[in-house]
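Note that this complex is displayed minus one protein chain, with the remaining chains in position.
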Amino acid sequence: MHTIARDAAAPDFLLSVEGLTVSFDGFKAVNDLSFYVDKNEIRVIIGPNGAGKTTVLDLICGRTKATAGSIRFRDIELTRLSENRIVEAGVGRKFQTPSIYEDLTVFENLEISFPRGRSVFGALAFRRDAAVSERIEEIAEMIFLKDHLAERAAFLSHGQKQWLEIGMLLIQDPELLMLDEPVAGMSVAERRKTAELLHKIIVGRSVIVIEHDMKFVEDIAHRVTVLHQGKVLSEGSMERVKNDPKVVEVYLGH
Amino acid sequence: MFADYSLSELGSIFVMQGFAGLILFSVFVLMALGLAIIFGQMGVINMAHGEFMILGAYVTYFTSQFFQNVLPSLFPIYFFVAMGLAFLASGGLGIAVEWALIRHLYRRPLDTLLATWGLSLILQQVYRSVFGPREVGVELPSWMMGSLPLTDVIEVQINGLFVMSLTFVITLVVGLMMFRSRWGQQVRAVVQNRVMAGAVGINTHKVDRLTFGIGCGIAGVAGSAFTMIGSTGPTAGQLYIVDTFLVVVFGGAQSLVGTIFSAFTISQAQSTMEFFLSGSTAKVLTLLAVVGILMLRPQGLLVLKIRR
Partner (left out) sequence: MERIGFLKTSEAVGIAILAALILIVLPLGLDIFRLNLAGKYLTYAFVAIGLVLCWGHGGILSLGQGMFFGLGGYAMAMFLKLEASSPEATKIQSTPGIPDFMDWNQLTELPWFWQPFHSLTLSLVAVVLVPTAFAFLIGTAMFKRRVGGVYFAIITQAIAAILTILIVGQQGYTGGINGITDLRTLKGWDIRTDEAKYVLYFVNAGLLLAAVAAAYFVRQSKLGRILVAMRDKEDRVRFSGYNVANFKTFVFCLAAALSAIGGAMFTLQVGFMSPSFVGIVPSIEMVIYTAVGGRLSILGAVYGTLLVNWAKTSFSESFPELWLLGLGGLFIAVVLAFPNGLAGIYADTIAPRLSRLLRRARPALGGTVPAGAPAE
C-alpha cells in the first residue's frame, strides 16, 4: 500500500503502522493502512473530510482500539497498551479543539503534564520544587505564555489555548508528537507564530500533523501522506503529491 | 429449588409466573418508554417520573369514582376515558415542569437528576396533602374481571391481557411517532445536532417541551395500567423509579427496542424467581445480575458501536 520503496523491517523507523484496520459496525474508517515515520521526520497527513485522519491519530494514541493490524513505536507494540502507557512510551497527542483544563491556571495546566508523580500516591506526594518551576517557565516562554502563568486557562484566547496544549505536550518531551489541526481557527498573526513554534519544537523528535492549510503544510512538511476513504492515496514530498493525478481528483481539485 | 416439582408442574409455573411477569413488564415498558425518550433523546434524568405515573393513577381513580357515581351506565368504558385524561394530566404537568425547571438544565444531566428528585419530593407531599395519605384502589368494570382458563392448571387474568394489549398499542404508537411523524423526525434531528437543527429552522425549545410532555404523558398512561396491579398512594411511584432506570440503562438509552427487550428480561427474571425464592431475594438477584451485566457492557445491551 505504501509508496515508499523501502524495507518495512528497516530498524530506523520510529513508527511503523502496518495493515491497520478499524471498523465501526461494518464501516471501515481505516482500511488496511500502512505507513512509516522516520526519526526526526515531520509528516503531514492530509485528506478530505471523513478520510480517517483523526481516526489514525486516535488509533496510535490508543483512544480507539484497532480491529486488525499493528502499530510499532520503536520496538513497542502500541495496539495492546492502555493510553497512559502509550504516553509513557513517548507519544504525545494534541486534540483538534483545544483540550486544556479551564478551571486551573496555566501554571497548573503545565504542572499536571509534568512527567512525574503519575501514580495515585505519587500525585499525593508530588512537591512543586525548583526543577518543576524552572521547566514550566522554560516551556511557558517557548509557547508565548510566560506572562499568563497565574491566569485561569479559561480566560486565554483560542490561539493561546492551542499553544498551551502544545506546551502541555512539550513538557513531557515526547519522541513522537501528534498534532491535529494545530492552526485551525487561528488569526494570521497567531498562525505565523505557531509555525515558528513548530519549527522550534520539532528538533530531535518526530511529528505527525493533520492540516488543511496547504500553505502551512508546504511550509513545514518533510513528507505528506494523503488519506482517502481510510487508505493511503498517495505519499511523498509535497511536490510529488501535488502533482499526483489521483490526489488532484479527490482533494486538491475541489 | 426445582426438585420438589414435576416437569409439567414446572411448565405451568413458568407459564403462570411468566404471565404475571408480563403485567409487570407492561408497567415497566410504559414507564421506561417515557424515561427512555426523555433520557435518550434529551439527556435529562427525570427522577420524578414515578410521580408522573402516580398522577395518572390518581386520575384513573377519580375518573372511576366519577363514572361510578354520576354515569354508572358508562362505567364499563370509563377506563378508556381515564387513560386519555391521565395522558393529558401527566403530559400537561410535564410541559409545565419543562418550562419551569428542565429547560434551565440542559447539558447538566447530574443536576437534572437532583432537581427532579426535589420535584418528586414536592409532588409526593402535594399528593399526600391533596389526595390523603391513604392508598386507594380502583374498581374494575365487570368485563375486565375474571380469568380465561387456558388448560386446567393454567389460567390468565383478563385485566392482565388488557394491560398487555394496551402496552402493545402504545408502544406501536410511540414507535410510529418516533419514526414516522414530523415530531419524531425533529426530535431525532435535535438529538443528532442541536445547533444544526436550530439553524435549519426547527424550534428546538418547542421540540424539547413536547418531548418531555409526551414522555410524562406516557408515564400517566403507565399509571392507569398500574392501578390494575397495585394500589395508588403518594409514594408508590418512587418504588419503581430505580428499577425503571435500570431497564432504560440496561436496554441502551438510545434504543427503544432495547428498552422493550430489557423490560421483558428483567420483569420475567424477577417474576419467575419470585415463585421459588422470597420476593426480596428474587429482586436482589435480578438487580445484581443487571448491575453485573452493566459493568461488563456499560453501553447497554443493544447499542451500536459508533464512531466517536
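The chains carry the letters A and B, assigned in the order they are written, with residues numbered from 1 in each.
Just so we're on the same page, contacts are C-beta pairs under 8 Å (C-beta built on N, C-alpha and C of every residue); 3 or more make two chains touch, one makes a residue touch a chain.
Keep in mind it's a predicted model, so treat the numbers as computed, not measured.
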- Query: Considering the whole complex, which of B:Val81, B:Ala96 or B:Leu121 touches the chain not shown?
  - Reply: B:Leu121
- In the full complex, which of A:Ile76, A:Ile112 or A:Ala184 touches the chain missing from this view? A:Ile112
- Absent-chain contact - pick from B:Leu71, B:Ala199 or B:Val291: B:Val291
- Note on the structure: Hidden partner sits against subunit A at residues 61, 63, 82-84, 87-88, 92-93, 95, 99-104, 108, 111-113, 115, 117-120, 123-126, 165, 168, 172
- Spell out, residue by residue, where the missing chain touches subunit B. 45, 101, 104-105, 108-111, 113-115, 117-126, 128-129, 242, 245-246, 249, 278, 280-281, 283-284, 287-288, 290-291, 294-296, 298
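Everything that follows uses one rule, which is that only the chains that are shown with their structure count from here on.
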- Gap in Å, rounded to a whole number, between the CA centres of subunit B and subunit A: 48
